[in-house]
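With one protein chain held back, the other chains of the complex are shown just where they sit.
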Amino acid sequence: MAILQIREAIREAIREEMVRDERVFLMGEEVGHYEGAYKCSQGLLDQFGPKRIIDTPITETGFAGVGIGAAMCGLRPIIEFMTFNFSAVAFDQIINNAAKIHHMTGGQFSCPIVFRGPNAAAHMLGSTHSQAFDAFYAHIPGLKVVAVATPYDAKGLLKAAIRDPNPVIFFEAELMYSVRGEVPDEEYVLEIGKADIKRAGSDVTLLTWGQAVPTSLRAAELAAEPSDGKRPLSVEVIDMLTLRPLDYAAVLASVRKTNRAVVAYHGWPHGGVGAELSDHIQRHAFDWLDAPVLRVCYEDIPMSYAENLEHLTIPQPEQILAALRQVAYV
Amino acid sequence: MAILQIREAIREAIREEMVRDERVFLMGEEVGHYEGAYKCSQGLLDQFGPKRIIDTPITETGFAGVGIGAAMCGLRPIIEFMTFNFSAVAFDQIINNAAKIHHMTGGQFSCPIVFRGPNAAAHMLGSTHSQAFDAFYAHIPGLKVVAVATPYDAKGLLKAAIRDPNPVIFFEAELMYSVRGEVPDEEYVLEIGKADIKRAGSDVTLLTWGQAVPTSLRAAELAAEPSDGKRPLSVEVIDMLTLRPLDYAAVLASVRKTNRAVVAYHGWPHGGVGAELSDHIQRHAFDWLDAPVLRVCYEDIPMSYAENLEHLTIPQPEQILAALRQVAYV
Amino acid sequence: METPEQDAVTVPETLKVAGKDETLHAYREMLRIRRFEETAARAYTRGKISGFLHLYIGQEAIAVGTRMAIESGDRIVTTYRDHGFALAQGCEPNACMAEMFGKKPGLVGGVGGSMHFFDRARGMWGGYAIIGNHVPVAAGHAFASKYTGDGRVTLCVLGDGAVGIGPTHEGMTLAGLWDLPIVFIVENNRYSMGTPLERTLPVEDITLRAPGYGMACDRFTVSDPFQVRDRIGAAVKRAREENQPTLIEVLTYRFRGHSMSDPAKYRGKGELEAHRARDPMEMTGRALRDIHGMTEADLDALDEAIIAEMDGAEQFADEAPQPDPEHRFRNIIIETTEENA
Partner (left out) sequence: METPEQDAVTVPETLKVAGKDETLHAYREMLRIRRFEETAARAYTRGKISGFLHLYIGQEAIAVGTRMAIESGDRIVTTYRDHGFALAQGCEPNACMAEMFGKKPGLVGGVGGSMHFFDRARGMWGGYAIIGNHVPVAAGHAFASKYTGDGRVTLCVLGDGAVGIGPTHEGMTLAGLWDLPIVFIVENNRYSMGTPLERTLPVEDITLRAPGYGMACDRFTVSDPFQVRDRIGAAVKRAREENQPTLIEVLTYRFRGHSMSDPAKYRGKGELEAHRARDPMEMTGRALRDIHGMTEADLDALDEAIIAEMDGAEQFADEAPQPDPEHRFRNIIIETTEENA
């Protein structure tokens, strides 16, 4: 097992798939000569050349559309958004072309493409550069949506996304690119659509993804070994990993065991994946629930630049702990 | 009381506000000489001239941005999207400029603007022209989001939206422009943020908005006078009217009375306003609920053109009735 | 609105030099498009076709001339006003009509309707209904041709109303920057919906944009399908042989409203008549009579055969079954398998 950073795991996934399949190429701003704004594509231009590692002008709609058009011809584009905040200017290409081409053409064309890049807040970038796009893309039929938080998941799921015959939105996180973790030396591919139990537990189910995964694991530790004398809680932390389609089976299996659930994530509260999960749980595990499902996410406000305000807006372990205890009546 | 069509109610709201306030203008594709794709602006060019009734080229990002820039200067733009499907190409202007200007400038600038037009499915327009944008815009802090289904609400809430100092997304419905209803002769303005009980009831709460309102009222009738001998149900139909901010107080008051809730609307199921409502109900009325909250909405698929497929994809009274009976265990 | 001078109403040179067979072929193709659409228009008024129906009548020479300028395998990417290119590319009228009727044997199974004609085998790559959003996609097809060296040329058709929107600009910017084998054909029919050019374009000449994209350009008023073939042919050659994109503005005119719901009250007086007087299809018919010695009777016989073909298409569509209910769940997400991965 090698220890890799998430950025390295992503790079290896791209490299291996590009070696394996001539049809795969990487396109985006600064992915080539600059080697990626977050260095995810370091060395790839040298290895594969400018034909397959393509620097673009600042034209998200343009190069998203080019990727879609190339995918319709049978290529396997990986489109990097420097951050998903910039996908807002390409929204139409994703909702109206990528997500619909296969359906709209009666199955004559397909759109095997990956849109990837960092999502949600980083550190002190202000309101336009700190947004989570989960709610927008997970809402759209025709897409698959993935969010990763470990090098192992990043590599295995990105390889799956690149091989997937459908359009896949692949969320990374700017502040997590340096996170290290074990990655097998031999090749592996993970299955899109499967959640992963990151920590087993029996008292409360904690559903999470993306940047909130480490925060949730920290909260689970705090719950297990309280420093404040409160009753310890055994928390089952489930990393959803795929936001569309959601692994409802894994969710319900855990909740029917713990009878309690909290959803913790980076994103605004009104609707979105968090609401979808709690709605699904109350509908399909109604008789198992001993407490309402709670959510811990961003406050319902644009992100402020100031460090103290940003910190207060983003879910912290303490808030997740409080929610865990509330559903467990501790 | 005059009997107006919704398109006439909208026209009167615009006309009255333009007469009242020099700063108000209408801008969009075909709003002037063509008098609106759905004739909402009939006669307005003649009355107010090309300075205030402005035909634009097909540049949704351009004229949405122009509206935002004009609003920052103190004008009160009404921006018409021929349909909200076309707002996808202006998504960035709405999420990153309209919704954030006031916050991002520390309150130095505000953005009093209305984006209005038909939303969700019409009849056999295919997947790119039949989408509900509720979930996208209601998710975004900094916006207000309104959806109307009667001439009375359309006029009163559009006038409120035009006077509102914040950016307001105003959803109409293509198939409902000809719907007639009573509108007071004297001036009135309704309050954004208030739901309206369209039919009082005691057995089940039915939350709805937009095109699903008439469908829901029909379902409530069917539930009240069953033709199949099943037990009659007294359904309280609440038209949410504002999707952001939601009138949670009205929702909880009703649910705590009926102990049952169904949400019926035009839109995809994954997340969105429907999930937000059921999540909120289970969280704040957990001990009052006798059954899980159910949702009746679009199937989780792109809309097909074929009449039979479209009909099956859109919520019908029968499906809402079934949901009402399911939560009432009838 | 520019209305053509009367002396334009003589058979154009390009038609005079064309041979009889190709002239007859071109005339038949244009007439097929027109009769197909007239049939569709009637079906629409009878409620057999729904949604939006945008007719191509008056612009047929562009699709037919373009078809004569390209090779099979080349790609046509156009807008919702797509019947003309579909038929010119050889799509079956039965399948096209059935599509508009929302029936199972429709071109895309009845899920798309009039605005979304796709027929991959015949080089008909759509059929897009969000203004300008097919332009980057078409650039992507051309990118793929350069990437794979398949030698194909992509023809991206858009309206005069589409040149101001961002996606068009970005698609052309990338095509110019990356030297993609693509031809952009702006069908300037003087209106975007009810709005004449003067209210949508800062300058009348759309090809003034070409230098900013580092692209060659051409601009002409359609006289007949052979003129279109030759002018577009030059750009297709440039694309195929030099990987150079071209922006072509084709001045044309639609004889019907924007869509079936548009009475087109906005036209100038005598405008429609003036354009009808130089209808490229009529010109081609005249060449068959005046130059190639065909009789009215010959042309009537041809017309009747085509009308019969289109009536047949309507009957086929009318009698065809609707898609099965389960069909609405198909073609949304593809199951991953060993093969497609």
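Order of writing sets the labels: A, B and C. Residues in every chain begin at 1.
Here, a contact is a pair of C-beta atoms (placed from the backbone, for glycine too) under 8 Å apart; a residue touches a chain by one contact, two chains touch by 3 or more.
Model, not experiment: these values are computed from the prediction.
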item	value
Residue among A:Ala224, A:Leu309 or A:Ala322 that touches the chain left out of view	A:Leu309
Omitted-chain contact residue, chosen from A:Arg20, A:His123, A:Arg180 or A:Arg231	A:His123
Residue touching the undisplayed chain, where the options are A:Gln5, A:Ser41, A:Thr59 or A:Ser110	A:Thr59
Hidden partner interface residues of chain B, rising order	25, 51, 56-57, 59, 61-75, 89, 92-93, 96-97, 102-110, 112, 141-142, 144, 160, 163-166, 192
Residues of chain A (touch criterion as defined above) contacting the omitted chain	29-30, 33-34, 37, 55, 57-62, 85-86, 88-89, 123-129, 299, 301-302, 304-309, 312-313
Residue ranges of chain C at the interface with the undisplayed chain	164-167, 169-170, 173-174, 176-177, 199-203, 208-209, 211-215
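The definition used in the following text is that only the chains that are shown with their structure count from here on.
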item	value
Chain whose averaged C-alpha position falls nearest the assembly-wide average	B
Centroid spacing, where centroids are CA-atom means, of chain A and chain B in whole angstrom	30
Distance between chain centroids, defined by C-alpha means - chain B, chain C (Å)	37
Chain A, residues touching no fewer than two other chains	61, 89, 92, 96, 103-104, 141-142
Chain C residues counted as touching two or more neighbouring chains	106, 111-112, 116, 130, 133, 166-167, 332
